[in-house]
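Sharing a structure here in structure tokens format.
A protein chain is absent from this complex, but the other protein chains hold their places.
And then chain A:
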Amino acid sequence: MTTAALEEKKRFSFSWPAVQWFIPHVLFAVLLALIFTPGADDSTPHGAFLAVLGISEAALLINRKSRALTDIMTILYLLFIAWEFGTTKADSVNLLLYPSPAKVFAIFASDWHKILDGIRSSMYLLGVGFTLALVLGVLLGILTGSVARLRDSLLPLAKVISPIPPIIYTPYAVAVLPTFEIASIFVIFSSIFWQIYIQTALSVSGIDKKLLDSAKTMNLSAPAMFFHVLWPYCLPNIMKTLPISVANAFMVLTAAEMIGATSGLGYFVRYYADFADYTRVISGIIIIGIVVSVLNYGIAELERKVVRWH
């Protein structure tokens, strides 16, 4: 490489980061300018939107060195600019179908009580269904995995039943089961149970024979064998399936809520869709996105805390 080329490369790699750190803040300023320029939607209070932007910008300023956050905020601000410009500054847009960001975020401020109730209701159903699926899935999975006869008969059956998407039998479950609550718990349960059950059974049946021999020669009691050997042996595999399971369950839950519920996040979205209140529909969708992300983050943290032996 010639000296000139080296010099060029050096300059390139030195000048680029400076610009990179700068971009989101410029975009933030552009966004603010756009918001305070008169447009189609000046009647909506901008407080909530500005608060969201303020928090994002503050987070960025605190983690100034984070390249990932810088890139994320760059993309996010670009999206916000497009959204703000498209809805309030371009004349042809129907504000009823395409609400401005200020309108959508204002809902978080005005409807926070309803939103919290929705989250609480959805989380309750998810929590109950999830706990039942986890406990039964692990118990039956370990039992199935350790008894050859059960394994050879139940696993093939499970493999036939499990691929049926629970969303398919949601309407039937809602119609047949006595209350909506039981129906949605059942549907959530079935969307998680099979995965945990099959994963656990397969883990146990594939357990390292040397480990099992060692446990046997230690004369472990049945509970010790279950809680101190088989369960921790399966735990990493179970933890790996959880993010997908929870995402599936949440999808099924919100779908179920759109069919027969009188509360919950899915209900919130469907209810306002019926009134063509798409502002609330979009804010509901954003909330669902945030809730799922928080759940996934929680699971990842849990995995890190619980599985420390790798």
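The rule is short, and it goes like this: a residue touches a chain if its C-beta (ideal position, glycine included) is under 8 Å from a C-beta of that chain, and two chains touch if they have at least 3 such contacts; residues count from 1.
Here, contacts and distances are computed from a predicted model.
One chain of this complex is left out of the view, and of "MaoC family dehydratase", "CysO-cysteine peptidase", "NitT/TauT family transport system ATP-binding protein" or "Thiazole synthase", the protein name its UniProt record gives is "NitT/TauT family transport system ATP-binding protein".
Within the complete assembly, A:Ala224 is the residue of A:Ala109, A:Ala148 or A:Ala224 that touches the hidden chain.
Summary of contacts with the chain left out: across A:Gly54, A:Pro156 or A:Pro232, the touching residue is A:Pro232. Take chain A: the residues that touch the chain left off the picture are 210-211, 213-221, 224, 228-229, 232-233, 235, 308-310.
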